[in-house]
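Note that one protein chain is taken out, while the other chains of the complex remain in position.
So, subunit A:
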Amino acid sequence: MKTKTILMAAGLVLASSAAYAASWTGGDDLPTNPLACDGTAGEVAAKPYDGGVPTNAPDRNGKKITVVDVPKLIGVGYFSATTKGQAEAAKELGNVDVKTDGPTKANIDEQITFIDNYVTSGVDGILFAANDPVAIAPVLKKALAAGINVVGYDANSTPDARQWFVNQAEFNGVAKSLVDNLAKEIGEDSAFAIVTSTFTTPNQARWIAEMAAYAAKCHPKLEFLETVEAQEDNVLSFNQATTLINKHGDKLKGIVGMTSVATPAAAEAVTQSGLCGKVAVVGLATPNAMKPYVEKDCVKSVVLWNPVDLGYAAMYVLRAAADGTLKPGDTSVKAGKLGDLKVVNGSEILLGAPFVFDKSNIGQFDF
C-alpha cells in the first residue's frame, strides 16, 4: 500500500509535467506600460492630486525650518546614505536644520512613537520611510493637522496621510534598466532566464511582467526562457541558478535576479560553474552583496537606486512644500543638482531612472 502511494505521488509529478509543459514566466496579469526604447519619458496618465494638506501651516517661505527624518530604522547603510543626501541638500539650501532619529529596528510601533514625540515637541517638517503604510497614517495625519509639512520617501504611507512621496523607481523604469543592461551584455539574439522569490510576490511579479512587455517591444529577438522560484533563501537561489545553467547549457547567456538575495546567489552560481564572462548576471541587488562579483568582473551591472540621491530629493521636496513653491497640481519640482523631477501618480515625485552600480562606482556605496 505504501509503495503504491509513493509511486502514485511520483507519477503525479510526471503527469503534471505534461500539463504544464510551457515555461513559467512569473509575471502577473495586470496591464503593463513599457517605456519608450530610446529613453524618452513614458506617457503618464494625469491624475489629480491625492495627497494631504497641512492645516493652518504658518508662512514658512524662505524662513529657517527644523526638520526631523524618521526612517524605517537607523544604523543600517541604506538609511545612513539617505541621511547623507538630506544633509547635503540642507547644506545647499542653507535654511534647513535636519536631523535623523528613529528606531534601531524596523518596528512600526516604535516609529509611530518617535513621530508622535516630534509632533508634540514641535517641528516644521517630517520626512519618513514607513514601516507600514496603513499603521503610520494616523500619526502622520496628526502631524498634518498640527500644520507640519510631511513628505515620505522609500516606503509610502496611504496618500492622504502625507503631502508628497518621493518614489525611487517605477516598475517600468526598473524593467527597462534591467532589460537594456542585459541586452547590452549578452547581445540581442541571446536567451536569458530569471530567478525570483515566488511567483506571487507582488513587486517581483510586476517587474517581470514589465520586463517581458519591454523586451517584446524594444528587444524582440531576446529569448525569455523561464522564471524559477527561490523564495528569499540564498542557498536555494544558488541551487536554482545552477540548475538553470545545467538545464540550458550554452543556450543560456544571461540570468536576471529579481531580489537582493537571488542576484548575488546567481552571481555565485556563475562563478562556481566557471562561467564568468560567458553567462551575464544582471539584477536588483544592494552594492555590498555584489562587490566581490563586480570587482572580479563577473558581474557588470547591478540595478537599484542611489539612496543618497533619494534623501537629497526628499529634502528638496520638503523645502519646496514648506515654501509653497510645490503645490497640488504642479507637474514638476526643482531638486538642486538632480534638476527637475516629475510628479507622477497624483502626489508622487519620481526620482528618475534607476541607478546602475558598476565597477567604476560600486566602491563608493556601503549598504
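General observations
The criterion applied here is as follows: contacts are C-beta pairs under 8 Å (C-beta built on N, C-alpha and C of every residue); 3 or more make two chains touch, one makes a residue touch a chain; residues count from 1.
Here is the rule we go by: contacts and distances are computed from a predicted model.
Of "Short chain dehydrogenase", "Autoinducer 2 import system permease protein LsrC", "Protein translocase subunit SecD" or "Membrane protein", only "Autoinducer 2 import system permease protein LsrC" is the UniProt protein name of the chain excluded from the display.
When the full complex is taken into account, the listed residue touching the unshown chain is A:Lys247, out of A:Lys91, A:Lys221 or A:Lys247.
Considering the whole complex, the residue from A:Gln272, A:Ser332 or A:Asn361 that touches the absent chain is A:Gln272. Although one chain is not drawn, the whole complex shows that of A:Val228, A:Val303, A:Val344 or A:Ile362 it is A:Val228 that touches it.
Contact between subunit A and the absent chain runs through residues 1-3, 5-7, 9-10, 12-14, 16-17, 20-24, 73, 75-76, 104-105, 198-199, 226, 228-229, 231-236, 238-240, 242-247, 249, 261, 264-265, 268, 271-273, 288-289, 291-292.
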